[in-house]
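Apart from one protein chain that is not included, each protein chain of the complex appears where it belongs.
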Amino acid sequence: MNTFDPPAAAPRGIWPKSMLSARIAKFRELGLLGFIILLSIGVQLRNPSFLTLENINDMATNTAILGILAVGMMLVIVTRGIDLSIGATLALSGMIAAQTVSAFPEIPPVAVLLIGTVTGLVSGIVIGFLVSKIGILPIIATLGMMNIFRGLTFWTSGGKWVSAHQMPVDFKAIATGKLFGINNLIVIAIIIYVIAYYFVNHTRTGRQIYAVGSNPDSAVISGINRDKILWLVYSIMGGLSGLAGVLWVSKFASAQGDTASGYELSVIAACVLGGVSIAGGSGKISGIILGSVLLGILNNALPLINISAFWQTGIQGAIILAAVLINAIVKRGVDRNHLMRRKI
Amino acid sequence: MAEYMLELKGITKTFPGVKALDNVYFKLKPGEIHALMGENGAGKSTFIKVITGVHPADEGELYFNGQRVDIKNPTDAKRMGIAAIYQHVTCYPDLSVTENIFMGHEKIQKRTKRILWNDMHTAAEGLLKELGAGFSPKTLMGSLSVAQQQIVEIAKALSVDAKIIIMDEPTAALTKRESEDLYRIAEGLRDKGAAIIFISHRFEDMYRLASRVTVFRDSRYIGTWNVDEITNNDLIIAMVGREITQLFPKKEAQIGEELLRVEGLGRTGYFADVSFTLRRGEILGLTGLVGAGRTEVCQSLFGIERSDKGKVFLNGQEVNIRKPDDAMRKGMGYLPEDRQKQGLVLQWSIGRNITLSSLKKVSGKGVLNLEKEANLAKSLAEKMNVKAKSIFDLAGSLSGGNQQKVVFAKLLTTDVEVIILDEPTKGVDVGAKSAIYEIISDLACQGYGILMVSSEMPEIIGMCDRVAVMREGRITALLERHSITQEAILQAAMADERPLQQQY
């Protein structure tokens, strides 16, 4: 490496260390963790059956699907997009998978998972095409495709349910079975998180997703293929929704036209809670794990402390709004601090 | 090795309606710092974009180390070792410094394609140390100051082993001491054999750093000199190219009573202690370097951004302006700096643009009277001598000068007495410039009080009755007509002083 003497008059002090925003980012995850712990303790005091092994396992299993979807949603939001179609994609893939197993009961579970994932992947590719190549706003494209996928779900099923007795035991075992004593859903979620962590942090493509979200114009100057990245994130989102669809149908042992209706909102809530910025460019795997866990606990704990299930929607909405507003206010504080530091 | 690292011959670049570069020459020796100077709109930025492949040249020849080359896109330029550091840093605020340095050429393991973070962090740390920066490569880009971000951009150029580094107005947003550090870095790079093209307004930068200087004016090549062979005066004439008073048709206006008085105006982080008065028929210039806070002062007066200290009086009455609507009601109008983004709705016709600020006048009870609107628009378009077939021509189809006339027409539909003009001739061709000066001068004669922000020295000297000079957010000099000189303004704009103490 070429070297020359560092200028003597430029000691450390000249560049003020301004890592406030970084510190706040760290602080928010600790804060979230603290909040989860406090919430758990509070609920436990009200209802001792909360922190039992059985309930924790239950909660983790329930959160797994949410967590899987949050990975895809995080990537979409990082590129400044949003995907409202995932509930419908999930339902469509789940329905196709359920019909396949009810028609061919001897099909191996892995093949079913594959069928569901591929269905979701195709759905995601279509959305990615609309957003990246045609240039439709993500909200409009996914709102339209949501309707189309929902309609297709009803159409393929002829409006009928696929219920538990039409599904072979093997299929239902996907969600109930265990590997090394841990529920399969949790295992799958963990595998996906490990892959996702490696992907977003240690591959060029993963980093390019963040670059596109952080500054789309610079990304093009840096030679990043923006269209390709956008197409990719919606495809990943679709693939994960497809996988989640099979898991969902296996877990609840039924596939219906309105499966997971409105579930996309929970997923977005998990991301926003986990600190994924709606303005794009930032979001961490550890954050969305915490976000998903917090939502999972809330959903599980509210009935345990006698809060009506009908309050859940409202509470979820309030949490999203609060998280978004707090993010914005913290950001303003950081910007203001930067200004104060200027020498005027 | 060839005598010149980079040689450009007869480069011409045309954009729809504008010749941005007209038969331009440039020669860069290895290991030199070469200053490129010129007024706003002289073609400096287009010139960089030609070299970096963002806008390939239409005509002319490029030689790199004596070899004829074509630079068709940014990748070509990158391959040849050309890197540019832009005035407005283009970075990824949400990513770390390391990533910003290595974006597009990350170090990855050959087989697994894994990003080698440790290698990259170490390399980045080395580069930063070399440049004398004290922050860690893991810091988020968005949390750095502009000066620090510029260091990162330079590190980025070093990381690709750039042979030719272009710095576009790098000191514009820096304080004195930060600039001093930048000079040292530039010299260090030169001593290592890199050639640097240094673009700047500041004479100070040129004398401090460059060994040779090339001047562009009105998109044309004027000449190249050794810095120690050309006098300051000759350089100014080369840049400005004309006797300053010739171009300016300033008529003497009757200067009347005080219209606007500003006392101790301040906005945290942008400007402080700004005080001045403006009288009827007077043209008050507001100048200083880019980033000195001139536009911010104007926008605070007009209610775009709120100031947090100080008082404003209009016609002797203290006013509290919260939004542009208030300012216009109280009699103050503003011609924004960026007419395409802030002044016009480009998709709209000229007529609609002209009446946008004063729809009340062409409506009754909130309902538009289209005939009245068309008549008002027509009369003002003609008064401003806008060159167009009808008021239904799209604003976006006009040339820069004509667009500016439309914005003037819009300003005149409102009942204002004080007019703030923010860089009224920016990006306007020479012919249209004098027409705009005539308009400004006429307005002063009609009794408007005019506050004119400008970076162009001749304009300020030729047009203004008094001049306020700003530096780093404060007014450093208020010059009366007889004492307005190039030297006085330059001295006030960048006088050698310690940075003001930090405010918390």
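Which chain is which? They are A and B, in the order written, and residues in each are numbered from 1.
One rule holds for everything that comes next: contacts are C-beta pairs under 8 Å (C-beta built on N, C-alpha and C of every residue); 3 or more make two chains touch, one makes a residue touch a chain.
To be clear about the criterion, contacts and distances are computed from a predicted model.
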item: Options "Copper amine oxidase-like N-terminal domain-containing protein", "Nitrate reductase subunit beta", "Fe-S oxidoreductase" or "Autoinducer 2 import system permease protein LsrD": UniProt name of the undisplayed chain; value: "Autoinducer 2 import system permease protein LsrD"
item: Visible contact partners (per top-of-document touch definition) of the missing chain; value: A, B
item: Options B:A84, B:I197, B:L344 or B:I436, residue touching the unrepresented chain; value: B:L344
item: Candidates A:A64, A:L152, A:A255 or A:A301 - the one touching the absent chain; value: A:L152
item: Residue, one of A:V43, A:L130 or A:A255, that touches the chain absent here; value: A:L130
item: Which of B:S136, B:T224 or B:S363 contacts the chain that the document leaves out; value: B:S363
item: Residues belonging to subunit B that touch the chain removed from view; value: 304, 323-325, 327-328, 334, 336, 341-348, 351-352, 356-357, 359-360, 363, 366-368, 374-375, 377-378, 381-383, 385-392, 410, 414
item: Chain not shown, touching residues in subunit A; value: 82, 130, 134-137, 139-141, 143-148, 150-155, 159, 257, 265, 268, 272, 278-279, 308, 310-318, 320-321, 324-325, 328, 331-332
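The definition used in the following text is that only the chains that are shown with their structure count from here on.
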item: Residues of subunit A that touch subunit B when the two form their complex; value: 1-7, 9-22, 201-204, 207, 210-211, 213-215, 217-219, 221-224, 277, 280-282, 334, 336, 338-344
item: Contact set on subunit B toward subunit A in their complex; value: 54, 74-75, 90-95, 99, 103-104, 106, 108, 113-115, 117, 123, 126, 129-135, 139-140, 142-145, 147-148, 151, 158, 175, 177-178, 180-181, 184-185, 188, 191-192, 268-272, 293, 472-474, 499-504
